[in-house]
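A protein chain is absent from this complex, but the other protein chains hold their places.
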Amino acid sequence: MADRVGTALLGAFVLLAVVGPVLAGSPTALVGDVLEPPSWAHPFGTDSLGRDLFARTADGARTSLVVSTAAVALALLVAVPAGLAAARAHGRWPDQAVMRVVESTQVVPQFVLVVLLLGLGGAGPVQVLGVHVSTTARIVACIALGFVPFFARIARASAVVELESEYVEALRVAGVGERELLVRDVAPNVAPVLGAQVLLALAIAVFAEGGLSFLGLGVPAPHPTLGNLIAEAGGQLLDGAWWYALIPGLVLVAGITGCNLVGDAAADRLVRSDLR
Amino acid sequence: MTPSPLRADPSARATIDRRRFLGLALGAAVSGPALLGACGAGTDTSARVVRRHQDGILRIGVAGAPSNINPLDSGSELTRWLAEPIVETLYAYDADLRSVPLLAVGEPEVSADELTWTVRLRDDVTFHGGDPLTAHDVVASLDHILDLSSGSEWITYLLDYVQTFEALDDRTVAIGLVRPYGLLRSHLTNLPITHRDAVDRRDAIVGTGPYRLERFTPGQSFTLVRHPEYHGEPGAFEGIEFTVFTDGATRLVSLRQGKVDLITSVPYQNLRAVEGDDDLALVLADSPLDVLTYVNLLAEPFSDAHFRRAVALSMDRAGVRDRVFGGHATIGQGPIGPAERGWDPDLAVYDAEPDLDAARAELEQATTERRGFRITVGTSQLGKEIASVLAAGWATVGLDVEIEQLAGGPWSSAWLANEYELLMNTFQSGFTSGPANYLTLAPAHSRNLLSCGYVDPELDGWLDRVWETDHDDERAGLLRQVSARLAEEAVMFPPVYPRAAFAQRRELTPLDPEQLRISRLAPHELRFTSS
Partner (left out) sequence: MIRFALHRAASLLVTLVVAVSGLFLVLHASPGSPLTNLAPSVAADPEARAAVARETGLDRSMAEQYGDFWASLLHLDLGTSLYDGSSVSEAIASAAPVSFQLGLMAAAVAIGPGVVAGVVAARRRGRPADAAVRVLSVVAISVPSYWLAVLCLVLVGERWPDLVPAAGGYTPFGTDPVASVRSLLLPAVVLGLGGFAMVARSLRSSLVGVLDGDDVHFARAMGMPEHQVLGRIALRAVAPSTVTVVGLLVGGLVSGTLLVESVFALPGLGQLMVTAFVRGDHPLALGTALVTAVVFLGLNLVVDVAGVALDPRARRRVAAGRT
């Protein structure tokens, strides 16, 4: 039941993010009067500058989806090899080194770290070693960095369990190389464990992207994100523009709830299949 | 998941008790806030405010905290609104914005060659610590400004003109100039005088005003208390408290709830909410609040005059006025606005609505291939909104505009390094220049460090004369010419001149719109109406 609700919410969110921008007009054009309530022409109403909020919410959902998916993917790309390498060297110095680096990024909570790193450069593009890095890329990188310790720990822990298991021992005895073991036997078994966590991480990434936009450290104007739509909407509540704060907020909640429910269900299934 | 043959009666009773307990707890959780709230909701806000006013403290909500509280360093409104009741100037603006003596006695004596100004000080003025005001304090204040390591904004005004200054005796200061400098009178009317021991401090302000800075939490709140030995009429409030609310809605909610008496920088979207509230008064004033708009003539595409004019002609000025400022702005032409010296109400180079045909015609003649540019704004909500409306308008003539938002430091760096195409920000002047904004015009001068690349010897001559002359009428005439030229050449063309927005509670006497023309809030001049 929860599973189905979750799939429905997540599906609706993804649908809005993928199809919405195609159906809606431009999210930046001034198409209506300021603060029009929802109508047939503008199903989500208009914002304080007279832009269509359906187009903006859909575009914002897309940005949230792209940024958070990219961040989680990037984090996996870094964290899984690091975690596996650490597991292989279990207890020896490469393991220690990886885990120490991981720990040192965890001296402050993940979101605080992301805020601090983004806050440093100001809300704008930067040059890193002569390469132009757009604000959006920086946001993706910073959120990803926040997830690396999380995934690296999970990958390492479950790989260590696998490497110590009997079947791996048997393969070792049979003469299978350590590297091949890791890639062909251990990694596929670590994947489902990580998979369940990926959706939960996505929920956090969507939240974080919104929070950064809210603090003014997010994707720059005029492109909307759910976070800065919500931040801008706060003041409009005073004028009775309820739709402005409510609809983008509900879309964000739907996305996060969907990820959480589906992620939960996946984790449950994993536990159950383990017990069997 | 075993059903409960084992579950005996005692546990069932325990469950009922627990359920009742939970019900109570839930009830308390729900009604607790309501009960607490009832204390507030039962009485009306106005009565609460009157009760709060018994402590005699005026509370002001501001939009940001100054990064430097030393008024000798910063002319920003954030610093100076706070410093207004604390520090005073040698001369001050009267009700008609004429410069009259305050800490000085009489007019300055100017030598025949116009190179020496001598100012006499009053002898009945004491600082907050009890020390009398002397010529040495004035000299220390000037010393601080001219010391490069202070990073004072004032240095730009004085560096090339003021050569010497000395205390002739305890009550007389002589200022020696390199060349005639009529604008010095304006500076003496705006430059605060600080106690000689406090000039270099960044964590204290010691002045001669009716209030002294008692304590502050950096970035958050500032508490002023009445100075009992003030030389003029004592302040009406026991104290003045400034609180920073960076979020506009939060600021406004605090005012509506009566937690503050006055707020600055009301978000323009919320003006209707203020007007609809009988307890509040909205104050909209012409003020030297400029939308700085610079284009970089040193590089494509703005080095091309046709491209520049196309951009200026297709600028959606009416859109910015109506959508961003709720109609409370004047359509922009050149860099000088309605509250500023040199304002020309008849200057009409551009229409309120974009002239798309004329813009297309200019674009056809443009030699640059570029059909887009980057607009660099600050991180404020206002900057973002102006840029968004403008970009949407320029898109209709096929100009593809990318918006870049930069925080204060990186924004200035982009300006200094000429790494901008169109640079924009809102800027409240008035505290260093009174009813004018000379610094805004500086980048139009070809020899200025921040020059935007515009070279016009005639205009350079006008600007030099603006600083030199001591006739305000001549200065105003020159400024009108400067503003018209810069508009026509599409070098500086702000979209609008916004009116500054303040909101206050009715339990407070109204702000003076004349003083707001020079950005002065003058909070110490206000009174509670209830007492």
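Labels for the chains are A and B, by order of writing; each one numbers its residues from 1.
One rule holds in what follows: contacts are C-beta pairs under 8 Å (C-beta built on N, C-alpha and C of every residue); 3 or more make two chains touch, one makes a residue touch a chain.
On a predicted model such as this, the values are computed, not experimentally measured, just so you know.
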Candidates B:211, B:245 or B:431 - the one touching the absent chain: B:245
Among A:70, A:117, A:168 or A:266, residue touching the chain not depicted: A:117
Sole residue of B:74, B:208 or B:515 that reaches the chain not shown, by the stated touch rule: B:74
Touch with the omitted chain, as defined above, among B:413, B:509 or B:529: B:413
Touch with the omitted chain, as defined above, among B:71, B:182, B:235 or B:258: B:258
On subunit A, residues whose C-beta touches the chain left out of the figure: 2, 100, 103-112, 115-117, 119-122, 126, 203, 207, 210-211, 214-215, 227, 230-231, 233-234, 237-238, 245, 249, 252-253, 256-257, 260-261, 264
Where the unshown chain meets subunit B, residue by residue: 1-2, 6-8, 10-11, 14-15, 22, 25, 29, 33-34, 36-37, 39-41, 45, 59, 61, 67-69, 74-75, 147-153, 155-156, 201-203, 217-221, 241, 243-247, 249-250, 253-254, 256-260, 407-410, 412-413, 415-416, 439, 442, 449-450
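FYI, only the chains that are shown with their structure count from here on.
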Geometric centre distance via CA averages, subunit B-subunit A, whole Å: 39
Subunit B-touching residues of subunit A, taken from the complex the two chains share: 28-30, 34-35, 48-51, 122-125, 216, 220-222, 232, 234-239
Parts of subunit B lying in touch with subunit A, wherever the complex brings them together: 247-250, 252-253, 256, 267, 269-270, 272-273, 319, 322-324, 379, 381, 384-385, 387-389, 391-393, 395, 403-407, 409-410
